[in-house]
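Got a structure for you, written out below as structure tokens; questions coming shortly.
With one protein chain held back, the other chains of the complex are shown just where they sit.
By written order: A and B. Residues from 1 in each chain.
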Amino acid sequence: MPEINMFRRVKLFIIYIVIIFCIFLGLPQLLSSYFLHVLILILYFSFLGSAWNILGGYAGQFSFGHSAFFGVGAYTSSLLYIKIGISPWIGMFIGGILAAILGGFIGYLTFRYKLRGAFFALSTFAFSEMLRIIALNWEFTGKAVGILIPLIQGGSLQHFQFLNKITYYYTILFMLLTIWLVQYSFDHFKFGYYLKAIREEEEAAGSLGINILKYKTIALIISGFFTALGGTFYAQYMFYIDPDITFGTNVTIEMIVRTMLGGAGTVFGPLIGSTIIELASEVMRSLLGEYKGLHMMFYAIILILVMIFFPNGMMGLLRGKKKEEQKGI
Amino acid sequence: MSFLEIRNLYKSFGGLIAVRNVTVSIERGEIIGLIGPNGAGKTTIFNLISGTFPPDSGVIIFEGENIVGMIDYQVCQKGISRTYQIMKPFNKLTVMENILVGAFNKIKKKRLAMEFSLDLLNFVGLYSKRNDLASNLTIAEKKSLELARALATQPKLLLLDEVMAGLNPKEQNDAINLIMEINRKGITLLVIEHKMKIIMAISNRIIALHNGEKIAEGTPEEISNHPKVIEAYLGGKDTLA
Partner (left out) sequence: MDLGMLLEAIAYGLLSGGVYALIGVGLNLIFGVMKIINFAHGSFLMLGMYCTYWLSIFFNIDPYVSLIITIPFLFFIGIIIQKFLINPIIGYPEDNQLVLTMGVMLFLENIALFLWGPDFRTVKVSYAGTVFPLFNIRLNALRLIAFVGGLFLALILYIFLKKTDIGKAIRASSEEREGAYAVGINVKKIQLISFGIGTACAGAAGTLITPFFYISPTVGHLFLLTAFMVVVLGGMGSFFGAIFGGFIIGVMESLGAVIFPGSIGQIVPFSLFVIILLFKPKGLFMR
């Protein structure tokens, strides 16, 4: 009976989530500031990776310009805060909306003209570069100097600044949970099925009644929205943004790498990828010291090896094992 | 007013004319066979009907409405579905999920869509494979999947492109029975097929194409004796006997 199956699966998923959530909830109490920082990074990158994943993993449209949304989020909240004093929480939401509009624009343009694969990737790259150049040359955004978020003594909730890392931790945890819920709902509702169909066989999907343009664009909008939220978080955690940090390729690459490593198109893929990379980075850093570029080199090697040997990422590996177990029964 | 009416359809690619002035009329409930040597324009006509690309000129009137210019998903929503000669299963999805995608065309709620899909899986004989990944199926099973997926959209007109290719005689027999059963349920069928015996057996009428033009139209008996058709197939391995 399929209903019981689904009910059991939902129950299992909720149990997983609750367990993981409790672990994550309790962890910060045990950890020093340094490890908490690493944990925050893991969750932060999982969040960003998940945002990219919505378009890249689920809908199968590989974007190389996601930093456009990141930057829009970071700059919107920061500018609104600095210039008009609007709370970054509100600014975050506004940034998300702007990014969503940008996503709609880019989506309509590129998807209407059927840009796919590398062509799509390149056009999104062109967009993020254009935004970077605009930010670099615009007085309003501070040009190359960027924006420095003024520190508030003792932190402040309304100003989205916290003395204690723990609050940042809970914030990003909550954000991550939200995006997981969104992704989970994709997996179980028509929208998600349609995205995956588009990813698998776009032409067949069309002939089955799926409005490709509409769904791809919606995926891009949602993806952009969440990415922008991540941008604001970054601004409020690091206190400094500039055109390169926000609109540059580094952010985009970080998002892509963690997701592909963990497994695109899965809910937990970005988390797994993120964990592996952060832990590997930290290990590398402690073993090899602060040599510039060394740990990135190893991370590049990991990436290359995974792409060759585990094309479906870590989740693909896990699923493969599960399949073998099932066959063995 | 016929069910599907194609008038003066033209389509060319670059300098090559793929479909030349084709006019066809199909009544509701018929099984129409579409035959012709390779390159005759059969799949192109399917693509034109299903909205994959628009014709250069001509009209396609479905249930009184001209569907030329509609995008493929719109055509599907109007009630025309198709299968592909080169199969396109959603490989990383399960069989069940593949069908679900089709079912969502007309059914909004997931629970209802799932019930409908399970019935359909039963109908085509894939129920036991419902949780398998589409990529793990045999050729015959994939064909059934492709068919079921198109059926899930609840079409009024179903375009089948070479469903028999790659099937052994027993599987072909099953497929024929399935097609007849689908027709009995009220779905009109337009079938492209190379295997003459099969086409002759199942079709109410047959339309023969050659070099993009319609060269003959009639009952299976009329077609098998038609001089132009015989000429078109002369030397080909598809015989009419």
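Odds and ends about this structure:
Criterion: a contact is a pair of C-beta atoms (placed from the backbone, for glycine too) under 8 Å apart; a residue touches a chain by one contact, two chains touch by 3 or more.
All of these numbers come straight from a predicted model, not from anything done at the bench.
Of the chains displayed, those contacted by the omitted chain across the entire assembly are A. Residue A:A118 is the one among A:A118, A:L181 or A:L279 that touches the chain missing from this view. Touch with the chain that is not drawn comes from one residue among A:A219, A:V257 or A:L271, which is A:V257.
One of A:L136, A:L177, A:A280 or A:L318 touches the chain omitted from the figure, and that residue is A:L136. Where chain A meets the chain that is not shown, the touching residues are 56, 60, 62, 64, 109-110, 113, 115, 117-119, 121-123, 125-127, 129-130, 133-134, 136-137, 143, 249, 253, 256-257, 260, 264, 291-294, 296-297, 299-301, 303-304, 307-308, 311.
Operating definition for what follows: only the chains that are shown with their structure count from here on.
Distance from the chain A centre to the chain B centre is 42 Å, each centre being the mean of its Cα atoms.
By the touch criterion stated above, chain B contacts chain A in their complex at residues 50-52, 71-73, 75-77, 81-82, 84, 88-93, 96-97, 100-102, 104-106, 108, 110-111, 113-114, 118, 149-150, 152-153.
Residue ranges of chain A in contact with chain B, taken from their complex: 2-3, 188-190, 193-194, 196-197, 200-201, 203-212, 265.
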